[in-house]
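Certain chains of the assembly are absent from this excerpt, and the rest are unmoved.
In order of appearance the chains are A and B, and numbering begins at 1 in each one.
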Amino acid sequence: MAANPIVMNGWYIGAWADEVGRTLMQRWICGRPVCFYRLSDGSVNAIEDRCPHRRYPLSLGLLDGDVITCNYHGYQIDGSGACVGVAEQPDTPKGAQVHRFPAVERYGIVWIWPGDPEQANPDDIPDVSWLVDENWTHVHGSVGLKARQVLLVENLLDLTHETFLHPSSIGNAAVAATPIDVIGEGNKVSFVRHMIDIEAPPFYKSSMGVTTNIDRWQDGDFYAPGIFILNIRIAPTGTEEPEGFHMKVIYGMTPATETTTHDFFALGRDYKIDDAELSEFQLKQQLAVMKEDVDALEIQELMVATDPGMIESSIRSDVAGIRGRRLLEKMAKAEAAARGEVTARPRPVRPAATPEPAGQA
Amino acid sequence: MAANPIVMNGWYIGAWADEVGRTLMQRWICGRPVCFYRLSDGSVNAIEDRCPHRRYPLSLGLLDGDVITCNYHGYQIDGSGACVGVAEQPDTPKGAQVHRFPAVERYGIVWIWPGDPEQANPDDIPDVSWLVDENWTHVHGSVGLKARQVLLVENLLDLTHETFLHPSSIGNAAVAATPIDVIGEGNKVSFVRHMIDIEAPPFYKSSMGVTTNIDRWQDGDFYAPGIFILNIRIAPTGTEEPEGFHMKVIYGMTPATETTTHDFFALGRDYKIDDAELSEFQLKQQLAVMKEDVDALEIQELMVATDPGMIESSIRSDVAGIRGRRLLEKMAKAEAAARGEVTARPRPVRPAATPEPAGQA
């Protein structure tokens, strides 16, 4: 039983589509080694990266057509993960098969379902069609995080941290000072933070040339277990929708192991979409902000790991984060129960000392 | 239950007073992260270095007056460790509080009590007033040790190792050849070793200009759990007290974790107290000697950790060390019992094959 369980049943970002080609690539997803590549018809494929023979990584093998030949003893594995032959004998070993993960290429993303394939329904993939919308442009990438995934989930579901951790870029006092409305529904947690008539934080001043006060919207949607989408609107105060600058951010928070996480991101905008210099600036800025988060979360991981039983204090701005955390715990518990296991005690959280604000589900 | 329990109830050296100021400093003490700093009135303060909100280190926050603002979400923590406000809401979260450690600044040392505050009595701090006596001068510092604390305790309580580990500085054959008298009383273990009419070891020859045979006294006091004081007298043989050179050494043996230790030291003398060059020499020499100990103890840690059950052979010169070790085991066991835990089996030691010398308590 894991002390820090990972939710297996869910669509995670496994890779950016432009990372996956005819070169075999190993990436650990939810504690399992995955071999990513494209079949000869161009479709993406993801199989367990352990040869069924002696567990050597298939990603170190040779891809020819749709068949990988393992580089240790030559087992030949087709796109379904089945062994279709060996060099040592004419007959194919029976039942030699590695797991093929449900994988879907959509919106420039390779989505992967690490859990029970029977439950994988591509209709459940969140709509991020703006990534391929011609009226939008975006930058994207990923960073590695040596911290458990839930800490990243909570980081994104409570953006008040921008005020303190990112004051030189996207944070200022208005973020922490503005309450959120939170709506939870099924495997989704949403929050709405509308900051009206505030000073623009440094990043927006420089990237948008804003000089007046602005209205800034931060509307976030967490699709448990691993996707977070942030809808941003920045406009001089008083501007009516749909005028103003719009941005969207997707984070793919994919556990690599119980204590490490892939942090995929894309940052899109609907303005100056042909401005390559701005894109370059935004990518650089985004990576700088994420470095501040990564540094903080890796320290937080150490503090959590060395006192797993500490009861945390919470306030109203934590409502979305706590819901996200509890959702993950609930999902992990249900999966463990379905496997006949008993889950670990959830990370303790002290209920907010004050009543939650009205308007929450 | 820890395999290598740490005694929590005791005054340890947390820092040298000159290390602590208005810049927040994290240091792990007995397995707990501590944030050291000075309040606006100049007094030292030590609080748990985990924000009560999401455990982020407070030492990464901003100190203004007596309040630290956490750099993750802005919890404001006063000198008592209590949250006195947040930026996210007007009302202060109730019950949000981190532990404040009993801390006392005395003799240029910041003393800390990692355990139950109710049992902390500053009167129990050993008298090392020579550190601030105008007739004395001293050098001080600290080194990190990747070994469990008890190995350092035993190292200091059995100075026969000087003969073998430090032959080029403070050791020669006389140390190992001269028996000790040992007295144990309460939480203190003392030994007396008087070497009469012996050759001076290299360090004393060079630092004191001694050319004749000497009398050398090594009188040690271990104040469990973490303080060791050595009283040294060096004098040409036949010189009567109080003539001769006197030196005092304090070691603060403070567990950082179960297998790492802070090794604080100060080396004082009552002669040539204005000789800055001598002070510089003594500091350099002391650090060289301690490096020999650190190297040896880190290797010993590996040998102990890989065979925790080995029964050790002991001789009469081990009497002080064994008493020190047993005292720590007894204290840890009592603390565990008070917490309702069961302690680990103590590290086995074979009784000395020969009777202990007379004159011991």
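Just so we're on the same page, a contact is a pair of C-beta atoms (placed from the backbone, for glycine too) under 8 Å apart; a residue touches a chain by one contact, two chains touch by 3 or more.
What you are looking at is a predicted structure, and each value in this text was computed from that prediction instead of being measured.
For this complex of identical protein chains, the structure file gives a whole-complex count of 3 copies, while the figure shows 2.
Basically, only the chains that are shown with their structure count from here on.
For the pair subunit A and subunit B, the distance between mean C-alpha positions equals 47 Å.
Against subunit A, the residues of subunit B that register as touching in their complex are 31, 33, 50, 52-57, 60, 69-75, 83, 86-89, 91, 93-96.
The touching residues of subunit A, counted against subunit B in their complex, run 154, 158, 160-161, 163-165, 173, 176-177, 179, 296, 299-300, 303-304, 306-307, 310, 312-317, 350, 352-354.
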